[in-house]
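Presented below is the structure to which this report refers.
With one protein chain removed, the remaining protein chains of the complex are shown where they sit.
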């Protein structure tokens, strides 16, 4: 795909400043390292100034003060990283489909489909589903009975959305994601086996949520599972039944929240971070990689219980074996102090 | 959806007791907190008695002795949680499809389809597949050659079942799950690369198994991978090639069993618990969250090697760095004792 934008239009869009945009036309957004003439790039951290010196971009978005490192056009920004994010959409190569329904899409007669909606090949829309204006639904995606999708959602191919799911506006769901599968609810049946607890609740997803590839959000046992506005979930994330995730909370890959846990707003779960069931976590909590929450957190801040120092495996084994002796040694030593 | 059941019918079904069901009609199953008039609820643990006091349900399933906390109708049960599980099916909102084959379903001419089977839109049934009576197969699901599905199975949308898989009766498989993909078998080829080992075995899944969304069960290298009757697997579970999982064993999200491991009956793997390859684990073993089995377990019980105390990240880093000194300090101290 090819793009052609006047640099001055970009500068205006960003509310940035430039000494002289020189009538330059920008045809690409590139990294400092790989940019060539015609590209715009950005620098967000001081440690990249070396790359800036050797950068062949026509223009670079930068904080004031970096102009000495760059011989091209400097676009001054108070927040180059955010401006890069805003500008990235101008260079998106994802194919925005024309509205319309592929002839192979299968839509229940009582489904409601809004204006300017694209339904891809083999999309299946079940009974009484509602899809609002401007949605793009990718190939082979299934949407179950009575679920509703807000405006301008982007649902990729091979997504599975069960029945009675409510999704807000401007939500993105990537391929392989599953929304509304049964929560993992079983009671011991008194005979050594399990009695399934039918999962009667739904899932409620707010506005501007992004859900990564192969992530799953289970439906509630009785009440709903709730994902707040602006939540962003990476790939392979697991949200169990009746979890509540507060607004703008972010979770990296393999993060998992067990049943009934209530996570606050603006929290951050690093990769493989988790939370045990039925706990409560206040707003503004960060959980570092591989750590998991074992008790409710009442105070904002960063918490850990994962991430021991990486070492050669042989050395690790020597230390690890001694972990089992900790209770033997810590008591006398600490008591002495 | 709307439900209307006589409370007396519910009580009879559960084998519970009630002083007087008062001809009440029950229209919903709700949590203590959110129940309103017309709902039935349940209380399973003493710590919820506070919610019971403020509960607006028409009836609550409870152990004898709790009636003093509730002003509505008390349904006495020896096991309120199990009774809730049994009753939950009465209020299930999942859409049971009428039997029949959607015109878009693609079924090989030599496939055998039982009575009262529902095949959803775009379902693909390959050559010589057998699907027994009462199955419901969701949209866009694929079932490969010569696989057989027992009676009354519920297979959701976008499920992938490879060839030569045997699935028992009353099995539930959620969206995005993959059954029978190749085990991860490769031999170093002597030239720095890998020689693929074709995976010749199948998968055998027992009766009443539940497999969660985006979980995977690989086919065996030579012999079969085996999932026993009554096994329940949450989302994102990984069962590698030639694993055997004993009856009624339960695994929570992200649990993983490596190749050739043999897990006993009635075991429980908490979230992210795992087992290394080629190990054996006896019946009735519990593995706590984030722990993983590094050697065969011969004695029932609960085992751990994950789950250090959660602390502020700064404090964690101070402790973690000292982990690398353990082998230095433990020896002299322990030896002194």
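For the reader, a short list of remarks on this structure follows.
Order as written gives the chain letters A and B; numbering starts at 1 within each chain.
In the analysis below, contacts are C-beta pairs under 8 Å (C-beta built on N, C-alpha and C of every residue); 3 or more make two chains touch, one makes a residue touch a chain.
What you see is a predicted model, and the numbers here were worked out from it, not measured in a lab.
Considering the full assembly, A:84 is the residue among A:5, A:66 or A:84 that touches the omitted chain. Looking at B:122, B:136, B:152 or B:313, the residue that reaches the missing chain in the full complex is B:122. Contact with the chain that does not appear here is found for just one residue of A:75, A:143, A:252 or A:281, A:252. The chain not shown here touches chain B at positions 104, 106, 122, 124, 126-127, 140, 142, 144-145, 158-160, 162-164, 176-178, 181-182, 184-190, 192-200, 214, 216, 218, 222-223, 236, 238, 240, 254, 256, 258, 272, 274, 276, 286, 288, 291-295, 301-309, 311, 315, 318-319, 321-323, 325-326, 328-329, 332-333. Taking the complete complex into account, residues 29-31, 34, 79, 81-82, 84-86, 88-89, 91-95, 102, 104, 120-122, 138-140, 156-158, 172, 174-176, 208, 210, 212-214, 230, 232, 234-236, 247-248, 250, 252-254, 266, 271-272, 289-290, 307-314, 316-317, 320-321, 323-327, 329-331, 333-334, 337 of chain A touch the chain not shown.
Here is the rule we use: only the chains that are shown with their structure count from here on.
The mean-CA centres of chain A and chain B are about 26 angstrom from one another, to the nearest whole unit.
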